[in-house]
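Every protein chain except one is present and positioned as in the full complex.
Every chain is named by a letter (A and B) in the order it is written, and numbering of its residues begins at 1.
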Amino acid sequence: MSIENTKVQNLISSSTKSSSLWRDAWIRLRANRLAALSLFFFVLVSILTIIGPEIISTSYDEQDLNNTFAAPGSTHLFGTDNLGRDLFARVLHGGRISLAVGFLATAVSLIIGVAYGMTSGYLGGKMDALMMRIVDILYSLPFTIFVILLMVLFGRNFVLLFIAIGAVEWLTMARITRGQTLSLKQAEFIESARALGYSHKRILFRHILPNLIGPVIVYATLTVPAVMLLEAVLSFLGLGVQAPMSSWGSLIKEGSEKMDIAPWLIFFPGLFFSLTLLALNFLGDGLRDALDPKSAKD
Amino acid sequence: MNFLEIKNLKTFFHTRSGTVRAVDDISLTIRKGEIVGIVGESGSGKSVTCHTMLGLLPQPPARIEGGSIHFHGDDLVNLPHSALRAIRGKRISMVFQDPMSCLNPFMTILEQVAEPLIIHDNLSLEEAEKQAIEMMEKVGIRDAEKRARSYPHEFSGGMRQRVMIAMALVTKPDLLLADEPTTALDVTVQARILKILRSLREELDVSVLFITHDLGVVAEIADRIVVMYRGKVVEQGEVKEIFSNPKHPYVKGLLACRPTLDCKYGTLPTVDDFLETIEHENGAIEIREKKNIENTLQKLVETKKNSEKEQSDPLVEVQNLTVRFRSSKGFIGEKTEDVLAVDGIDLTIQKGKTLGLVGESGCGKTSTGRAILHLIRPTSGEILYEGKSLGKLPAENLIEYRKKMQIIFQDPYASLNPRLTIEQTLTEPMQVHNIDNNNSSRRERVVSILEEVGLSSDHLLRYPHEFSGGQRQRICVARALAVEPEFIVCDECVSAMDVSIQAQVLNLLQELQRKRQLTYLFISHDLSVVKFISDDVAVMQAGKIIEFGKASDVYTHPKENYTRDLIDAIPSPYNLVKD
Partner (left out) sequence: MVKFILVRILQAIPTLFLIATLTFFMTRMAPGGPFDSEKNIPDEIKEKLEAHFGLDKPLHEQFILYINNLLQGDLGPSFKYMGWDVSELIAKAFPVSAQLGILSLCIALLMGLPAGIIAALRKNSSYDYFLMISAMLGICLPTFVLGPLLILIFSSWLGWLPPLGWYSFSDMILPSLTLGLFYAAYIARLTRAGMLETLNQDYIRTARAKGASPIRVVLCHALKGGLLPVVTFLGPAFAGLISGSFIIESIFFIPGLGRFFVTAAFNRDYTMVLGTVLFYACLIIILNLVVDIIQASLDPKSRGR
């Protein structure tokens, strides 16, 4: 059965006259409606949060004390909070912070994780065992607790925040990269590269790294929402960004305190936050299916 | 008495990019107590036929488009699921190809062998286990009682396949479907399994439908043969009849293109020498026999006469090579296991000749090949290339030798970096070794190499996944040639291929050897292929070379019993056609 399946698979790939694996993956991703919609939504939210605060007339910290707890309407699209600040502006601004933290921390975890995992997997042997043992030990630490501790003790600091989160999230990235590197290292095309006398640098960067990108992208896409969630947890505990700045997490916290009087204060930030996480997760799933057509059949 | 009759069966796969006619209008019958062999290359539809009979195909994408399978008065195609389940495992059982993945790793052997009895015969656990152990003894598992409570991973490949057979036969079925049951096994193990199947057929009076790609195997075991090609049955008949007097051009080609021990050709004929396919506008395919086949074949025979080579100087000498693997689990190394893969061997490979290295899986032949290229570090011993020891060379000088020695692997799918185009794959070695100094001359060289291996410049910008297995292997050969090597290690490089493609690649290797005076170390488990391509042969067992000599001498007068066992185990229609 499996033999026949690969036959069918081969037939598919040979009949579509496409070039690289990347293009194939892109075509598959676009064919996945949920993933395509998620991508569209995510791009939309990104654009809104990046340029939105610059073009709308109200600023996120502008107080209108005559107009506190205004319900959503034409003047204030999402209503206002206890200080009369426009929630729409605050949600857009908060999104900027949340997404920035998400992406920066993911980038930190990506760089550390891929470098560590690739080194460990490529070296192999005793060194690999030692490096993975360290990761195992770090895994068993209550890291969220450390991040909370760090934020409490050293104060709310934007840079510290994403370094701390990135430092937590790199562990899984390292494990994934290391596993992939190990199996790639055994692949016959790497062995033939060695037989052809290619340098370690060339093998690592031209033959192993490009083949790692697929799973790494997938995992990175799934890390962004995880990081945003952690940031939100910190904000919720009052350890996130400083007022009057806001992130989605801190907006949700404020909203939850006043939800009896003004439910929209938790509704809109919560909606944006959840939908963005949803889109990123669906996108990650879609990317995985697109980059690895074998699993897509499930 | 026909107790199974397949009539006009059609099974298609409906995929997004079109319909695959996997089984296209086939008819065949099986009589009581008969062994019928279905032979065909990959994609011929033989496995799909088998799976269709038991309703094991995933639907969709598969769909049975028509036809019937009559078994004891039931039509299996239209039977409701529950009724079909009552037949599966009780009256029709199946044995699959890979006994490792086909046994449940979480259940003991005994649980699995006894399960069909519990499902179908409502036996008590005790009784079922008793019968299961009896059957396991019948298929040749010694100490079945004791070993029955182990898990599959504690058994060897051959033993696992015996377990599969015991599991299939424990309910005393009327029909056994065997889907490539011996393909993953060594020849000697295969011979034993075939023997067991034959004797159990007599004892249990079971009919067998035996599916294989190997004509030799089918000749050993079957009473009748059905040859499938592109989803159709192209010929069926008694074994002797088909081997001595094939009618369909495809069957003729298939029989001729496999190297046998008594192969008379210098260059192997290919299936394409026998037939041409014409695609009509309505999509139908017509297969026609080519004219002047006799002439073509005669020419191929003649190439053999002048192929006897002169004695020449040694190019590669292996002296007392030992490779030991140390596998340690855990960082502190709680347990270390030493595996002695290669145990002090000596070999001499002469310039311009082919040395065949044969042996069964795990005998150390692959480690030998890699150690010669210094892809794995020899534990001790010397590799001399033109008299110079490679082990004493500093790393930067070893690169010089990387240019002279190349390797081609078994799996052409894993041998090419999927992210690089063919042009990138082929120019990279030239860049690394500074062959030609500008890109346009490199491109010219790449094109000429591609043409040499039977591909064209149209393929330059394509990616590996757009090629078939045979084409990919040609690309691997081209990549090896890109550095203009003198010596190539071919590590099981045709083992995963269908015979018709295998013949093409073998011919290509021979042609390249003639043109470029290449020296090969040809590593394979397939004795017939080694006999065909090699000048000298070395037989390896448990890390040692036990026999070494001219190919013709080793095969006709083997000195060691092991060598003789290996040769005798080759399934072949040879004896059958002779008497």
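Operating definition for what follows: a contact is a pair of C-beta atoms (placed from the backbone, for glycine too) under 8 Å apart; a residue touches a chain by one contact, two chains touch by 3 or more.
What you see is a predicted model, and the numbers here were worked out from it, not measured in a lab.
Give the residue, chosen from A:27, A:71 or A:152, that touches the chain omitted from the document.
If we include the chain that is not displayed, A:152 is the one touching it.
Who touches the missing chain here, B:23, B:48 or B:87?
Answer from the full complex: B:87 touches the omitted chain.
Which parts of subunit A face the unshown chain closely enough to count as touching?
1-2, 137, 139-142, 144-146, 148-150, 152-155, 225, 229, 232-233, 236-237, 249, 252-253, 255-256, 259-260, 263, 266, 270, 273-275, 277-278, 281-282, 298
Would you write out the residues of subunit B that touch the absent chain, in ascending order?
Here the touching residues of subunit B are 54, 56, 85-90, 93-94, 96, 98, 101-107, 115-116, 119-120, 151, 153-154, 164, 167, 329, 334.
Note that only the chains that are shown with their structure count from here on.
Quick one: report the Å distance separating subunit A from subunit B, using the average Cα coordinate of each chain.
Each chain's C-alpha centroid was found; their separation is 45 Å.
Contact residues on subunit A for subunit B in the complex?
For subunit A paired with subunit B, touching residues are 1, 3-4, 7-8, 10-16, 19-21, 126, 129-130, 133, 187-189, 191-199, 202, 206-207, 210-211.
Within the complex, which stretch of subunit B touches subunit A?
13, 15-18, 20, 22, 42-43, 47-48, 51, 56-58, 61, 328, 330-331, 370, 373, 375, 398-399, 402-403, 405-407, 409-411, 414-419, 421, 428-429, 432-433, 461-463, 465-466, 468, 476, 479-480, 483
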